[in-house]
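Every protein chain but one is kept in place in this view of the complex.
Here is chain A:
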Amino acid sequence: MLIKYLAPIDWLKSKNKFTQSITLATLVFCLLFSWSIKAEIWVEDSDGKHSFTSHPVRVAALNWDIAEQVIELGVTPIAMPDLTGYEQWVVTPAIPEGVEDIGARIEPNIEKLMALKPDVILIAAPQKDLASRLEKIAPVLFYQTYSESHDNAAAAVDNFRKIAQLLDKTALAEQKLQAMEARLDELRSALLTAYDGNLPQVKAIRFASVNSVYVYGENSIPQYALSKLGVVESEVQPRTQWGIAQKRITALQQFSQHTVLYFEPFEYRDKLAESRVWQAMPFVQQQRFNRVAATWSYGGAMSILYNAEALSQSLLELAPR
């Protein structure tokens, strides 16, 4: 039958059957060989290398920081967790049309996920223990961004590249990373001009209440973004998994030389303004204190840029000129 279909090809019209079958065998062999070459896609995640036969198209991203990076790479994930939560807290990049909600980040809906037939499932630490179960649906790749034992920002960039490699978007990823570096340079020089080449020390915080704050330190994305903006940090806070430590508000006094920036939202602003201790803070007295537009602090590579944009905007508002 195959011969009948291939018949129009001239050199197959050989007279004897033996030559025919030899040719056919060679053809099949060639096909097989090229197939096995095609299978050689090696991708890397935080656990090591995995092989794929082709670049996956239907991607399910089970954590926000992963989903964010997939969207950044111009791929619409078929499934993401907790869309409403994402829209409220992560915000950028916006979720494209047609993404299915698969429930909570910690307890993704497995049956729905299966029904969506993904080619690959991307997970982060909260879903790590589900890997063996998810593997029955599709290959699972694990990208750990936040850990006490590595540099979170570097890991974020690294994971961005790895995900790009998986989705065959390496060129786009490099382009985006370069664009980010360029934009960061732009922001930095804008800041330098505004501050006459003399950037203050900056501390990014998030209020927990009028009495306590989360201070972003070593290993946090806001701190990394600040360093990219040219801000030098001298106060070193021990590194933690998320790069934050909860402190009493009085502990902020140690940042006597700093400009202090807080991430919105914060409902108690008026109440705090009345506080004597707060008024006595050096950065409040010298008006080195400002708000930063709401930005997600536990995101992927591009969140470095979003944090930098928001932080530099806030710093520009405080600039002498």
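Just so it is clear, a residue touches a chain if its C-beta (ideal position, glycine included) is under 8 Å from a C-beta of that chain, and two chains touch if they have at least 3 such contacts; residues count from 1.
Heads up, the rule we're going with is that contacts and distances are computed from a predicted model.
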Among "Na+/H+ antiporter subunit C", "L-lactate dehydrogenase complex protein LldG", "Fe(3+)-hydroxamate ABC transporter permease FhuB" or "Hydrogenase maturation factor HypA", the UniProt name of the subunit that does not appear here = "Fe(3+)-hydroxamate ABC transporter permease FhuB"
Cross-chain touch to the chain not pictured, restricted to A:143, A:160 or A:214, is A:214
Out of A:110, A:194 or A:293, only one touches the absent chain, namely A:110
Residue of A:53, A:189 or A:250 touching the missing chain in the full complex = A:250
Where the missing chain touches chain A, by residue | 82, 85, 88-89, 100-107, 109-112, 114-115, 125-126, 128-130, 133, 136-137, 146, 148, 207-212, 214, 237-238, 240-242, 244-251, 253-254, 256, 265, 267-268, 270-272, 274-278, 280-282, 298
